[in-house]
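A single protein chain has been omitted from the complex, and every remaining protein chain is retained in its original position.
Naming follows writing order (A and B), and every chain is counted from residue 1.
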Amino acid sequence: MARKTGGNIKDLLFERTTGAFAFLVLFLAALLFAVLLRESMPALRKFGAAFLVTGTWDPVLDQFGALPFIYGTLVSSFLAVLIAVPLSVGAAIFINEFAPPWMKTPVSFLAELLAAIPSVIYGLWGIFVLVPVLRDWFMKPVTKYLGWIPLFKGPVYGPSMLAAGVLLAIMIVPFILSVSREVLATVPQRQKEAVLSLGGTRWEMLRIVIGQHCIPGIFGATILGLGRALGETMAVTMVIGNRPEAILSLFQPGYSMAAVIANEFTEAVGDVYLSSLVLIGLVLFTMTLAVNLAAKWILTKMVARASRGI
Amino acid sequence: MGTISFRRKALDSTMKALFFLAALLVILPLFLIFFDLLIKGAKELKLTLLIDLPHPVGEPGGGIANGIAGTLVITLMTMLWSVPTAVMCGIYLAEYGRGKFASAVRFAADTMTGVPSIIMGIFGYILLVLPMKRFSAWAGAAALSMIFIPVVVRTTEEMLRTVPTTVREAALALGIARWKATLRITVRTAWPGILTGILLAMARIIGETAPLLFTALGNQFWQTRLDQPIAAVPLQVFTYAISPYEDWHDKAWAGALVLITMVLVINIVARVLTRRKR
Partner (left out) sequence: MKKIHGVLAGVLATLAVVSIASAADPLTINGAGATFPYPLYSKWFYEYSNANPGVRFNYQSIGSGGGIKQITAGTVNFGATDAPMTEESMKKLPGAILHIPTALGAVVPVYNLDGVPAGLKLTPDVLAGIFLGKITRWNDPKLAELNKAVTMPNADIVVAHRSDGSGTTDIFTNYLTTVNAEWRAKVGRGPSVNWPVGIGGKGNEGVAGVVKQTPGAIGYVELAYAKQNKMKVASLRNKEGQFVTPTLEATSAAAAGVAKSMPDDFRVSLVDAPGKESWPISGLTWILVYKDQADEARGKAIVQFLKWAIRDGQKMEAALDYAALPKPVVEKVDKALKQISFKGKSLY
């Protein structure tokens, strides 16, 4: 294809120049990881792997453990996924299969708008609208009658794991929705028609056809949504209650890895304190990396399957 | 074909209704949020909001003019070095990107797109704030560029790949040098798509708060110098939202309205671009 003629200095220069920028990008990523690793060394040396399972967060005694934050991040994210996936998949099915054609573009557009809203605005809405509504219309009544279940134990403050989970769910819906729609679109039309022509209802057709083709893809979308939820900072910080303790009740306040960094970074006096926060950042970085890689792997496998016509 | 039993029909209708409900619930928060932004934001949305500087704590009045200026300064600063870097990198990956090095670069970019933005704030603090011994717009822009660059690298590469190889081959067959062909023809063809990617990334970093918390820090005054702490609208929205002052809450909503307007305008411009391409 490319001719290698003499006097191609300019071509070589171009290749090298763009290559240099590519190297810069690679360098930045490596630098990021190196900075995180170096700054978390003091904490790593002091606490070791126990850091991940220790529950104390005591700046006075310089004893730090990431357990409450890991717990909070995982619980709020899983809760978000639990709420968001059924809704997103259901909405995707509706848009792709049942909605009249004129509805498709506006609805996709609206879903994309949701994705463009900055996190801090979700947080603002969370504090003043979502939390009071959840508190007065859901948490207080539920705690009154079902407060004996550990999951719903009071007292009810408002800012809580539940509030964070619900807000996160709203935030990740657009991503799961768009991937789900793409996944649903890969189902061969022939198969759908085959089921329908055999006398199946639309729902039965969907159940069979989606069950056969789309589960891995939807699973991939779920993991993708999870990855986004894990790293959310501002919205979570504003509604989770900032309590560094791993509590079972969803109505109680909690904390997340990103939120504790946001709240305490500027004032972490002493090397161990700051280093512990950076170490939490490193743990978060690793977690989101692992989850995103898993999502990508699943989705590329799905695309490969689809193109092979399975 | 026999009739479908009542039970199956009922199930079909129920599921249809549930899917419709899901779609409704998915769109509902959007309307709620925009409704609230408009109603609550309108309260403080006067000209003074956009022109005045913040007043002392507890005194009503004042505005977020320094935040708007700060956001624009940091955003443009970020883009000044991030756009060339990301686009050039994207060109490299699309045109010469076979082999281990290119795979590593792609992996690096993909990894960075998934990193939570607060971590980029840590990066900016350690690398710039500490050695420079001050919070600054530089540090804020550095943190934001770590978010901007990887996203635009991937969108640029994707857009370039959509240009059919026939176009490239035709240019080369005509005797045009490779580098010229790439820039003048391939990139130019893909440019609307590349610009869309840039604009969408720009909209994203305008709304980012976490990376600025301990890099740009914030400023009460009018300040556009790059080596000093600088205000930004998302920071102000955050500070006002978690405060106890009623009029600060109103300003938070108004600031959020200003912010979402900026973000939406850029988003819409970006989409108009892609539509025009077709």
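Basically, a contact is a pair of C-beta atoms (placed from the backbone, for glycine too) under 8 Å apart; a residue touches a chain by one contact, two chains touch by 3 or more.
Bear in mind that the values here come from a model prediction, so they are computed numbers and not experimental data.
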{"item": "Candidates A:P118, A:G158, A:P174 or A:G225 - the one touching the absent chain", "value": "A:G158"}
{"item": "Candidates A:W57, A:F152, A:F175 or A:W203 - the one touching the absent chain", "value": "A:W57"}
{"item": "Touch criterion as defined above, residue of B:P29, B:P192, B:P211 or B:P234 at the omitted chain", "value": "B:P192"}
{"item": "Contacts of subunit A with the absent chain, listed as residue ranges", "value": "56-60, 127, 131-132, 154-159, 241-243, 253, 263-264, 266-270"}
{"item": "Interface residues of subunit B (partner: the chain not displayed)", "value": "55-59, 69, 72-73, 76, 80, 129-130, 133-135, 191-192, 195, 217-226, 228-229, 239, 242-246, 269, 273, 276"}
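Everything below uses one rule, namely that only the chains that are shown with their structure count from here on.
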{"item": "Euclidean distance of C-alpha centroids - subunit A vs subunit B, Å", "value": "17"}
{"item": "Residue ranges of subunit B touching subunit A (in the complex, touch as defined)", "value": "1-2, 4, 8-9, 11-12, 15-16, 18-23, 25-27, 29-30, 32-33, 36-37, 40, 84-86, 88-89, 91-93, 95-96, 101-102, 104-105, 108-112, 114-123, 125-127, 146, 149-150, 153, 169, 172, 177-179, 182-183, 203-204, 206-210, 213-214, 234, 237-238, 241-242, 249, 252-253, 256, 259-260, 263-264, 267"}
{"item": "Subunit B partner contacts - residues on subunit A that touch it in the complex", "value": "1-3, 8, 10-11, 13-15, 17-19, 21-26, 28-32, 35-36, 39, 86-91, 93-95, 97-99, 107, 110-114, 116-125, 127-129, 170, 173, 177, 199, 201-204, 206, 227, 230-234, 238, 258, 261-262, 265-266, 277-278, 281, 284-285, 288-289, 291-292, 296"}
